[in-house]
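Only one protein chain is missing; all other protein chains are in place.
Lettered A, B, C, D and E in written order, each chain numbered from 1.
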Amino acid sequence: MVDEKQDTRIGKRALQLVLANSEEIKVLEQQFEQEKLQYCTGKTGSMDLQKVVSAMETAAKRNGLIEEGLYREMHALYHAILEAVQGVTRGQVQLGEVMRTVGLRFAIVRGRPYRKEAEGEWIAVALYGTIGAPIKGLEHETAGLGINHI
Amino acid sequence: MVDEKQDTRIGKRALQLVLANSEEIKVLEQQFEQEKLQYCTGKTGSMDLQKVVSAMETAAKRNGLIEEGLYREMHALYHAILEAVQGVTRGQVQLGEVMRTVGLRFAIVRGRPYRKEAEGEWIAVALYGTIGAPIKGLEHETAGLGINHI
Amino acid sequence: MVDEKQDTRIGKRALQLVLANSEEIKVLEQQFEQEKLQYCTGKTGSMDLQKVVSAMETAAKRNGLIEEGLYREMHALYHAILEAVQGVTRGQVQLGEVMRTVGLRFAIVRGRPYRKEAEGEWIAVALYGTIGAPIKGLEHETAGLGINHI
Amino acid sequence: MVDEKQDTRIGKRALQLVLANSEEIKVLEQQFEQEKLQYCTGKTGSMDLQKVVSAMETAAKRNGLIEEGLYREMHALYHAILEAVQGVTRGQVQLGEVMRTVGLRFAIVRGRPYRKEAEGEWIAVALYGTIGAPIKGLEHETAGLGINHI
Amino acid sequence: MVDEKQDTRIGKRALQLVLANSEEIKVLEQQFEQEKLQYCTGKTGSMDLQKVVSAMETAAKRNGLIEEGLYREMHALYHAILEAVQGVTRGQVQLGEVMRTVGLRFAIVRGRPYRKEAEGEWIAVALYGTIGAPIKGLEHETAGLGINHI
Partner (left out) sequence: MVDEKQDTRIGKRALQLVLANSEEIKVLEQQFEQEKLQYCTGKTGSMDLQKVVSAMETAAKRNGLIEEGLYREMHALYHAILEAVQGVTRGQVQLGEVMRTVGLRFAIVRGRPYRKEAEGEWIAVALYGTIGAPIKGLEHETAGLGINHI
């Protein structure tokens, strides 16, 4: 169960953000400010997993969620992205090779999930959208969440 | 992107349900009735993946979401559960063997996600909670979503 | 063990079909008619997994084994195909990326494997052929079977 | 496609053997003698993958298909078994951990599949049976084939 | 290729340590002091992956390589261990379930691999030993390396 000692559920916030409509996003934004969370959102759609990974890395860098030149932060983000992608693809980390395409919204959240100061910052990546055949309508929903220390 | 032809996003509903507090659940319940969705929720926590799978199968049977004696329905649910578990474990479908334990809430939703009558019923399984070392506090959030035709 | 209540072993039939010579196919065809099974067969060879998946999807649609516009049926077939491919590739669902090529015969069978009417229709996909280096002769046999409710 | 230079399809023979009824086995036995193939068959059923692997290793040793004290031969057989199991489990090499049980027939064939003398001996392991919930009838067919040089 | 900007190759050091005999260890110890690296070594052998993971976690805690109560550090170590184990098991992160046992030496190294101060500390886990059937002699060598920011 989610631990009471955990003040801020960055994974839950990332999932709420990726599922939210424009009104719900406004409510969430206040919460993010209060919880001192940094975040960004975006959309990406492709048969090419490389583009999906790139879209999230680029958004995180442009929005200052990670420091671009710092490998340490890129490494933390990259593994959080790959873990979220595993929720989306469920089994093989592949799209076009197995004739699948995705249309995804993503949310990336950075902050301090634990009360204990020394636990420092963590990053959460949430994905929600559709996966299916490369034909409109032949698809179902999919989601994923990745979390890492940064 | 989520298709406009898709009237009812059973995956989104399952994720909202598993993330909701008691007030939000009341709002969702009205929506579920309106969208003619069947659902159940529950909690499960273990180092033993078998118990996690069993808890969800038992809840789905007890709440009449699937017909117990019908292998067809059990098979659809089982694969949706395994897909949701893959989001939770990200890589290896293992817990205790690799010294991990989970504490999870689950939501199972059954309904008609597509306007087209012939698309019939589908099932969504959402998981949200924590995964980590078998020591309190040494854990982070995790989530998963599985969807199948039934 | 294969259950006595199971009137029609669609997986066994798909495997027999994919292994059969032209004479054996004639014998099997009678059996398929008697057991009210729909089936199609074909050949596909590539270093590109996408082409292998496509060849089977196209054959199933052209031969009326699945209804093309119905995602429900495409989804059932797709997962049966991926499961059969996992038998062929054993571990990574990849071909060219790891310098492998396949030459495969496939058989797709649709029917009612269970006596119980409510169990409805299921689909079986069998693969048999060779996998190996992209040089003639440097290859060995491979096979796979995937089964799903439809 | 299966190569014409390949005199003896040990994988096909193993699959035919594992699918055969008692009459078909007699026909196959003549063929096996003519093609100078060694073989054994058996049954194994469990929620415990370890028992499934052991049953095949024991049968191969008892029937003299591999030389027990020779690691080289054990190693070749072991990897052929694991590959066949991957066809059966499709994705996770797990049974009980994910609430599955199998009932399987197996056939192990040893011989020379290639005309070229230097290609030496190879081993094929075929599996066919059922996989499903640990409740009678809630299961479907499954198969796998593994091949290795020995 | 290993980057020139990388002053200290903690992964190489961990591999050298795990491969070293007692004389070579003395030479390495001087190098570790000069490069300001913390390290520990140990042995573990089991059919039970849980014991292998535990042995390394316990050694890292006892030798002060990670701060026990800090989840952030446990999380970094855990993922480095799992990555090293994937090198050892190559495919399935499983031992006893697939009838395998390991006898391993491990080395854990913590330090600053990059000249850039902001890249901070990283951890490397190296494994070397044998994997095989649970019978003496029926085994071959195996190795793995995992690296993570801490």
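The rule is short, and it goes like this: contacts are C-beta pairs under 8 Å (C-beta built on N, C-alpha and C of every residue); 3 or more make two chains touch, one makes a residue touch a chain.
Predicted model only: the values in this text are computed from it and were never measured.
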item: Displayed partners of the chain not shown (whole complex); value: A, C, D, E
item: Among E:37, E:60, E:77 or E:145, residue touching the chain not depicted; value: E:145
item: Identified contact with the non-displayed chain, of D:64, D:120 or D:134; value: D:120
item: Touch criterion as defined above, residue of E:38, E:54 or E:86 at the omitted chain; value: E:86
item: Residues of chain E in contact with the chain not shown; value: 1-3, 5, 9-12, 15-16, 19, 43, 45, 83, 86-87, 90-91, 103, 105, 113, 122, 124, 126, 128-130, 136-137, 139-147
item: Touching residues (missing chain, whole complex) on chain D; value: 67, 70-72, 75-76, 79, 114, 116, 118-120, 122, 148-149
item: Sites on chain A contacted by the missing partner chain, in the whole complex; value: 49-50, 53-54, 57, 71, 74-75, 78, 82, 85, 93-94, 97
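To be clear about the criterion, only the chains that are shown with their structure count from here on.
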item: Neighbouring chains common to chain B and chain C, by label; value: A, D
item: Centre-of-Cα separation between chain D and chain A, whole angstrom; value: 43
item: In chain B, residues with contacts to at least two other chains; value: 71, 75, 91, 94, 97, 122, 137, 139-140
item: Arrangement of touching chains [line / ring / star / complete / other]; value: other
item: Set of all touching chain pairs, with the criterion as stated earlier; value: A-B, A-C, A-E, B-C, B-D, B-E, C-D, D-E
